[in-house]
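Heads up, one of the protein chains got dropped from this complex, but the rest are sitting where they should.
Order of writing sets the chain letters: A, B and C. Residues in each chain are counted from 1.
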Amino acid sequence: MPALEVIGLQKEFGGVTALAGVDISIETGKIAGIVGPNGSGKTTLFNVVAGVYKPTGGRVLWHGKDITGKPTYEINRRGLARTFQQAMSFSGLSVRENVQISYEHGRSHSATSQRKINWSSPDEILSFVGLDRVANELAGSMPFGNLRLLGLALALSTNPSLLLLDEPAAGLSENESEVLTNLILRLAEMEIGVCLIDHDMFFMGALCERLIVLNFGTKIAEGPPSIVLNDPSVVEVYLGIEK
Amino acid sequence: MIKLIAVCAVSAFTGVMIQKSRAQDQELKIGVVAAESGSFVSAGNTIVAAARLASQQINDSGGINVGGKTYKIKLYIRDNRTDVNVTIAAARELVNDIGVTAIWGTETHDFSVSMAKITGSAKVLQFSGNSSLGAVLDDKSVAPGGWLHYTFQTEPQEWQRSGSTAEGVLTLLTPLLPHPPQHSVVFVGNDATGQYLSSHYVKALEARGQKVDLVKYPPDTTDFSPLLTRIKGLNPDIVHFWYNGDSTLTAFPQALKLDVAPSYFLFGVDPGIYQQRQLKSDKPVTLSCVPVCWGASPSPVVQEYFKKYFDLGASKGPQSSVSLLYYDYFFMYAKALEKVGSIDKPDQIVDALLSMSYQGVVSPVPLTFNVHHQVTFATQVSLVKPGTSDQFVSTIQQPPPSPPPGDPGG
Amino acid sequence: MILAFLIAFPLLNLGYRFLSLAITTGVTAIALYGLGIQFGQAGIMSVGHAAFVGIGAYTAAIVAGMFGIGFWLAIPLSIVMSALCAGMVGLPSLRVGGQHYIIITFCFCALLQIILTNGGTFTGAATGLDVGSIDHLFGINFDQLRNIYYLVTLVLIICLVTTYLIINSPYGRTLRAIRENEMLARAIGINIGLHKIGVFMVSGAFAGMAGILQAYYLRHISPILYGPFPSLYLALMIMLGGSRLIYGPLIGAVIVSFLPEIMRLDPIDSRIAYGIGLLIVVLLLPGGVSAGLLDIYRRLRPRSLK
Partner (left out) sequence: MEIFFQQLVNSLSVASVTILIGMGITLIFGLAGIVNFAHGEFLMVGGMATWFLVSAGINFFIAVLGAMILVGFLGFVAERGLFRFTLERPMNGFIMSIGLSVILQHVVIRLFNEVQKTIPDPIGQVWVVHGVDIIVMRAIVIAITAIVVAITYFCISRSRYGLALTASIADPDTAALMGIPVRRYVTGVFIYGSVLAGLGGALMIALFPITPFTGSVVIIRGFAVSLIGGLGNVGGAVVGGLLLGLVDGLSAGYGFPEWTDAYSLVLMIAILIVRPQGLLGGTLGPKAS
């Protein structure tokens, strides 16, 4: 059984269709990627799955259980964590405190989550993502690359079995991108499922085992990168956008 | 740090000691708690002015002879900043630190009651001009040991004032109306004093055959038009603008414009103020004051009092006459001390006050306190000649002998 | 050191006036600690805090009048009642935030004052209610002002300690997470609604405690004590003192309700001074006077903290 199953998901914003019946299934321990041009509905999909928006139609199943429209915090407690495109943090607090908050909540709700790892302390998470040296700094004063890592650390410390990463590499330097890629690969080794969004086909193609392509709120292709990237409809969409 | 505390403690302690040794002989310490700042300042100032005038007169005439010694009054005036917390702090200071024998004040029921809890347990006499104290002055609270045993209400009981006021208003207005007035509307501010006062006044009017509608307005109202229009729709013969005077001075001109009623009564508006503001109405208007009027008083004693009072620099405001709720009782208290022969036998002083009478300024007949520590005196009601701002006809109404039906007294 | 000073204060023998004002300040500070947690930790401002002080005070006065329940037994009732009402007034904050919610708190506060004024004999209407004195406990006579002072100080210290524990607990961190970023807080599994209502109840509980102490200290309560104006000044105090640090509320209360008295400043001048002080604090000392003092302290003694 797939960990996350999205069936016929629809979302409209005041007459504008953002998702027009999307079907997706994602397994744990694998790296899946959702690609598509801007406005294709990627982030909306994440937001609906994570409970930020209520869908207009369709269902979201988590290990076979219907979690459609459940509150965000509830979905997180079941082991489905997400990061934000804007690299959010609790900017007025120290980096360690940021992670500590998340860690404490991950621990207290361990019973309901399908946990894969057992962090022993917030510091372990910080050294895992490589932020241990800046632990006492104010989150808001950190450079962008570190904020991305902090976002990942926050999501990780809630002990998820599946991570939804919203454009994790956007705005990162090549170096930082590589650090991130390694982290994501290590997560897969730890049996944590990862699902990313990005529009950078090459980054995604190199990292993901499976790609899902969205355009105008519908899925137009799905499969291993080698096949998807050569799909004519995908090429058309991407050429149309990139050029 | 500890050193600092020690130094503070020693200096504070010696300060208290010096004060105590200096303050022994022939000085009668009297406290006054009144608003010298904040929103009650105009009422507060009149209390202070009355206290200064009275104590100065007593001291100038040789002081008070108590048990062979001559005492001069030393006033300790404390600003309550129109704040109950400061009122309490001031009362505590006067009672416990300074050791006054009596306190005059303060403007409002709430403050006076909180203060009475302090003066009562310290056996310090308190003179307060809030008729709403009548709600708590009862057999139990004024009995020895009761928390109001040392508190005196220097304003008449509300049923008495309501009765005499209603009588005066109806007597003056009836001949000027095409038919005898039958329907009255009482228009009153919805605060503590307004609620208490109007409950008695409505009964007093009903006892005199009036059909009464009571309309309460929120205390900080400035636009009275909607409520006045509503009153106009009730077709009253008389609109009684009851407490308080300041709001009345705002509401009354608005009522004139809307032509609300064929006649009016303005409570707490002194003829002097009516004249000062150049108010004018073709409809008959009656006025009353708390407790007597400084403008157009028929009594030469009162006229003489206000001459002295204003000569001291006190301002001619809507609240000026309030000073007479405080002035006479300095003399009455002095007389009681002389009678007892000691300044620190509070229980005997209370008994003396209850058993004596004193001819004061505020009343043409001697003042006495009843068993509930409340004073009694007559009410002056004035009629403004229609179309003028400065021609008044005044009448003095004695209070009725008993509360009207439905009024519990108090 | 501050605690030692609080305890030693009456021994200075500065007289009853100061002792009375110190009690008032202490009671205010107790209420402010609630607002301090609500605003400083969870970031939700209210200009209706005096309403909950009022509910605590009226609860105490009403149960005393109707059922003869004295001070000690009424404490939990006042606290629970204020906390419940605060939780209820907090409900709209789940739907509307920021300044919208502030306006709602202001409206609630004005509404409560009108309800109390028109509450007939139940609330004593505009006149208010009389309250008896605190019953003796363990032979301590609370008619003595000094003992009331110690009682208030004890409660104040309990509030201080509670606040300290909350700030340094996972709960406190959770509240700060909500203050910093609600969306992210939700995403890491924090139930925002629950914690928001929770913090209103905590804040209300402090206010309720302050209310019952105030009722038994003043011994007469009336609606004007709990209207929008007192609320506005509570908000002003917390912002002057600083809401995030442990001594902030206490400093705010001392600045506003104690200093002008001992310096005999005219109330109008001192209010102008608070206003200017508030502007300075917002523009130059965002953490309030307490954070400013801490900053100076750190600069003067750099070694002690390293």
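Note that in this section contacts are C-beta pairs under 8 Å (C-beta built on N, C-alpha and C of every residue); 3 or more make two chains touch, one makes a residue touch a chain.
Bear in mind the structure is a predicted one, so any value in this text is a computation, not a measurement.
Novice: In the intact complex, which of the depicted chains does the undisplayed chain touch?
Specialist: Its contacts among the visible chains are B, C.
Novice: In the full complex, which of C:Tyr16, C:Phe71 or C:Phe108 touches the chain missing from this view?
Specialist: Residue touching the absent chain, from the options given: C:Phe108.
Novice: Looking at the whole complex, which of C:Gly65, C:Pro92 or C:Gly132 touches the chain that is not displayed?
Specialist: Of the candidates C:Gly65, C:Pro92 or C:Gly132, C:Pro92 is in touch with the missing chain.
Novice: For chain B, which residues touch the unseen chain?
Specialist: 38-39, 41-42, 190, 215-218, 220-227, 229-230, 232-233, 246, 250, 254, 257-259
Novice: Extract the touching residues of chain C with respect to the undisplayed chain.
Specialist: These residues of chain C touch the chain that is not shown: 45, 47, 92-104, 106-108, 110-111, 114-115, 117-118, 182-183, 228-229, 232, 235-236, 239, 268-269, 271-272, 274-279, 282-283, 286.
Heads up, the rule we're going with is that only the chains that are shown with their structure count from here on.
Novice: Can you figure out the chain closest to the middle, judged by Cα centres?
Specialist: Chain C is the most central one.
Novice: Suppose chain centres are the mean of their C-alpha atoms. Which chain sits farthest from chain C?
Specialist: When every chain centre is compared against chain C, the largest gap points to A.
Novice: Please compute the C-alpha centroid of chain B, do the same for chain C, then give the distance between them in whole Å.
Specialist: 35
Novice: Measuring centre to centre with CA averages, how many angstrom lie between chain A and chain B?
Specialist: A distance of 75 Å separates the two centres.
Novice: Which positions in chain A touch two or more other chains at once?
Specialist: Residues of chain A touching two or more partner chains: there are none.
Novice: Please name which positions on chain A make contact with chain C in the complex.
Specialist: Where chain A meets chain C, its residues are 50, 52, 71-74, 76-77, 81-84, 88-93, 97, 100-102, 104-106, 108-109, 154-155, 157-158.
Novice: Spell out the part of chain C that touches chain B in their complex, as residue ranges.
Specialist: The contact residues of chain C facing chain B are 1, 4-5, 8, 11-21, 24, 114, 117-118, 125-128, 130, 133, 143, 145, 217-220, 222, 224-225, 257, 261, 266-268.
Novice: Going by the contact rule set out above, which residues of chain B touch chain C in the complex?
Specialist: By the definition above, chain B touches chain C via 1, 5, 8-9, 12-13, 16, 37-38, 81-86, 88-90, 92-93, 95-97, 109-110, 113-114, 117, 121, 132, 135-136, 190-196, 218.
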